[in-house]
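Part of the complex only, each chain left as placed.
Read from first to last, the chains carry the letters A, B and C; within each, the first residue is number 1.
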């Protein structure tokens, strides 16, 4: 049941609105929506504007927070987040440390998968914005910490780094991991990837760097072919303790 | 704490063994290991062979079941499983229907992420082998059903199909999904992808087909470059209700 | 020595102009250039504007006609033209038939390589525009014919097709080729590629379809990485008689 303050999507009439349930009105070109009437409803229920247009209520998923979450910079792409989840085997038994919170998008995906997530971000204003996104995603197992990753403590199954990488980050990540646990490092540039591989190789027992080139296939009356859209983002190094 | 019958990995001496804790002995070229002594230990603890070689106990992760699980055919690759998890936003609130169980590898990954997974497989012997893998992965939220996908019922957040695809599968998947839920279809061939896109487009509100080309980067004394290894597996169509 | 009517490039001051040597003046923001003074000069010579800015004369290469040639549509990309040249082993002994002239860009590249090129284009206005480009490229071994490819006759070492493909085109191409000669078919869509492969396979002794994904590597102070620019154009099927 949707509570006051919950984020929901209103979908209909070829439009999509990301709103908060509770006091207030949303003016659309299809009429006005009373947002307080969302409280108590459920995903799939319908909302009607003052002049009769209908919108379906959708409880947001992590993919919606990727689209609508507030951003402090360019977040990791879902394809790369998916690779981290799959190559670390992230699951509901895991304690995960995420560093370089950014807008918190990766932490939101990980929070939906892992037992707990602690996400470190050295810039307090980024950490605060991320915590807002995380709260709206209703994840009480994710904690945003505004500290340098090197100050982090504890024991983790997975450590995920998306920050200006330095060799000492590898040593620290190693010290935080359980035996059999995984480090995943996202690096947009080759030079950073080299730092990661060179520092991780002597410490970890398996080190592999992956690049994902993603293409969308398009299909029209003229035929089927790959689109010519953006297809790179970064390199992901996976190392196992 | 590891119980009798649990699968564990024994790692050491440049070797790795996937064994069951409990009565029995494992003969290795580094000496004999008494597997009953694993019971009661924990991940990270050490086991010693009769002549003093040490092995560390590792509690297996989904990645280990990809490597060591019994197979009835070629399973989906982790990169593609990761894409499905990320593009559907699969999370701990989700009821997932998986069809085309195969060896159960995708179901094991999904079971570590979602609230519940029901996985349909029309061939009983495949379903039974998959259930064995799932049980060894200690996932009590995953159920293997030996039935045709078209006989499935219920309401789901995510439907994942990896089977000999037919247009009617799209209609059935649509009927099983909640509003805002996702269908993910894995198809190795372009002709099957076309069937999926053509059948899904009139039903679903967003339909996108992705291809992931994965490359591993290699780094040696000679320099850094992409490896020339296998880089295709299939097309993944994601459709939202 | 540059003659009246020859196309040249004037390069300097961070600008590039594609002009005709002969009577006339080019007004630029760096001053006026008297184009008649180009006649009699050679590539590498300098031209000076009325107020003293200098431009270097460059005799155009096929790459310049790709950039500056008049276009009737989207031409094949150089990467794909290069693949056709390399995979057919096109060389100075070859008689080449090109069909689907378009703007004549592929014919200009081929004309610089082969002994003779005959290029067929069913639309007379396209053929005329292409012939203009070909003449400006000073290729007297290239002939533009405004006819349907199926009406072509003769014997060729290489047949190159970039047109709305039909199965009968393969049969006709086969009849035109010498033993050991090559057919190269460019098809933007997968459905067309399938037509080519299915019609060529029973006739030719080797049939292979290639896709080239090209990426540009970027290098800045931040680091080195692949750009995210356009990376697909079409499929090229190479078949040997």
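Observations, loosely collected:
FYI, a contact is a pair of C-beta atoms (placed from the backbone, for glycine too) under 8 Å apart; a residue touches a chain by one contact, two chains touch by 3 or more.
These numbers were taken from a predicted model, which means no experiment stands behind them.
Within the whole complex of this structure, the shared sequence is present as 4 copies, and 3 of these are drawn in position.
Criterion: only the chains that are shown with their structure count from here on.
In terms of inter-chain touching, the protein chains here are arranged end to end in an open line.
Where the sister copies subunit A and subunit C meet, the same residue numbers recur on both sides for over half of the interface positions. Each chain gets one centre point, the mean of its Cα atoms, and the points for subunit B and subunit C are 49 Å apart.
With centres defined as mean CA coordinates, subunit B is found 21 Å away from subunit A. Computed centre separation for the pair subunit A/subunit C is 46 angstrom, with centres defined by C-alpha atoms.
Shown for subunit A are the residues in touch with two or more other chains, namely 190, 213, 215, 224, 226. Those residues of subunit A that touch subunit C in the shared complex are 188-192, 213, 215, 222-228, 230-234. Contact residues on subunit A toward subunit B in their complex (touch as defined above): 9, 11, 43-44, 56, 58-59, 61-64, 66, 78-79, 81-93, 109, 112-113, 157, 178-180, 182, 190, 193-194, 197-198, 205, 208-217, 219, 224, 226, 235.
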